[in-house]
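All protein chains but one are shown at their positions in the complex.
To keep things simple, chains are lettered A and B as they appear, and every chain counts its residues starting from 1.
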Amino acid sequence: MLLNQFLLLAAALFAIGVYGVLARRNGVLVLMSIELILNAVNINLVAFSAVRETVDGEIFALFIIAVAAAEVGVGLAMVLLLYRNRRSIDLTEIDLLRG
Amino acid sequence: MTVPAALQGLDPLTGGDVVVAQNIAFGILSVVMVVAALRMVTTRNVVHAALYLVIVLAGAAGIFILLGAEFVGVTQVLVYIGAIVVLFLFGIMLTRGALGEDEEANTEKRRMATLVGVLVLVVTGGAVLDSFGDTAVNRSAPSLTAEIGDTIFSQYIVPFEAVSVLLLAALIGAIVVARTD
Partner (left out) sequence: MTELLTLAASTATGLPLGITEGGSWLLRNAWLIPFLPGLSFVGILFFGKRMPRGGSELGVAFVGLAFVLSLLTAAAWIDHRDNFEGEEVHRAVAVAVAEHGGESAEGHADEGESAEGHVPGHPSLGVHNTVTWFEMNDVAFTVGTLVDGPAVMMLVVVTLVSLLVHVYSTEYVAGDRRYTHFFAFLSLFSASMLLLVVSENTLQLLVSWELVGVCSFVLIGHWWEEKPNSDAALKAFLTNRVGDIGLIIGVAILFFTVGSALPGQFGSFSIAETNALAGTGQLSHTALVVASCCLMAAVMSKSGQFLLHTWLPDAMAGPTPVSALIHAATMVVAGVFMIARMYGVFFEGFSIGGSSINLMALIGGITTLIGACLAFVQRDIKKVLAYSTISQLGYMVMALGVGAWTAALFHLFTHAFFKACLFLGAGSAAHAVHSFDMKSDMGGLRKVMPHTYRTFVIGSIALAGLPPLAGFWSKDEIFVGTGGWGLFGGTGGNGAYTFMLVMGVTTAALTAAYMTRCVYLTFFGEFRGHGTPHESGPRIVVPLWILAGLAIVAGFGNLPKGLPLVPESLQERFGHFVEPVASYFPGISHGTPSWSLATASTLVVLSGIAVAGWYYFVKVEAASKAAGESLTELPDGLTTKYPLARMGHTFLVQKYYLDHLYTDVIAGGTKGPVAAAAYKIDQDVIDGVVNAAGENAVKAGNLVYHRFDQLVVDGIVNNSGRASSGAGGELRKIQTGKVQDYAAILFASAMVLAGVLIVIV
């Protein structure tokens, strides 16, 4: 197996994740897309770890999984708050920063 | 940019049966993952999107095992599929009907997102192909869980503690943000 095939798969997932973050209006879906991006990074880390035959990359992947759990918790709490206040989780309606 | 070299990754059938099997497994997994990921970001049903996410995450777990990182693979299944996706399903349930099904009205936004996504793919893919050529992954043996444990609790003890504090902070933060009062 080549390193590149994993990296390209990760790049593809990353790009799809970016698309999801930018295109979807549903807050929950945006959070899911962020998970996609994080997974792409994890694949990269584990692949490099396999090439170097050390466990450091895997440990970083584990850290990312933990941090992702925290991120989802807080993110979903924010989406719930949004829903409670505005009865909508449409991100295009949140534009208080408009110039 | 040596594109052929990268594509060769899928067909060096010379390395014996194991390599062939691994490459076939990788091919199936990657196709399934990319398709599921694409469906996830395009489907209009949010619950379906969560299920597609499960497929992608399971595929990633498979990739980890393919790379000899069993512990990470198992953790991926436990934490991501077991916990985070359930969390997502709860989130979807609690915000049900919050959004009308008028997604296609926003074609301009999609065009922009597609543009950026393709740009990301081209640049990162190009960078990858440019940098690593035909470096091979030939791990002699799967990484040992004991070794991971040792390393976390010696070399990476400070980041580990930091992550545990972060989790606690996130827990408190989530409660404070989402409570009703």
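Note that a contact is a pair of C-beta atoms (placed from the backbone, for glycine too) under 8 Å apart; a residue touches a chain by one contact, two chains touch by 3 or more.
No experiment lies behind these values; they were computed from the predicted model shown.
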item	value
Absent-chain contact - pick from B:V20, B:V34 or B:V116	B:V116
Residues belonging to chain A that touch the chain removed from view	18, 21-23, 30, 91-92, 94-99
Interface with the undisplayed chain - residues on chain B	109, 112-113, 115-116, 119-120, 122-124, 126-127, 130, 153-154, 157
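Following the convention adopted for this analysis, only the chains that are shown with their structure count from here on.
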item	value
Inter-chain centre distance, chain A versus chain B - centres from mean C-alpha coordinates, in Å	8
Complex interface listing, chain A residues touching chain B	1-9, 11-20, 22-29, 31-33, 35-36, 39, 42-43, 46-47, 49-51, 53, 55-56, 58-59, 61-63, 65-74, 76-81, 83-84, 87-90, 92
Complex contacts: residues of chain B adjacent to chain A	5-6, 8-10, 19, 22-23, 26, 30, 33-34, 37-38, 40-41, 46, 49-50, 53, 56-57, 60, 63-64, 66-69, 71-72, 75-76, 79-80, 83-84, 87-88, 90-92, 94-95, 98-99, 103, 106, 109-110, 112-114, 116-118, 120-121, 124-125, 128-129, 132-140, 143, 147-148, 151-152, 156, 159-160, 163, 166-167, 169-171, 173-175, 177-178, 180
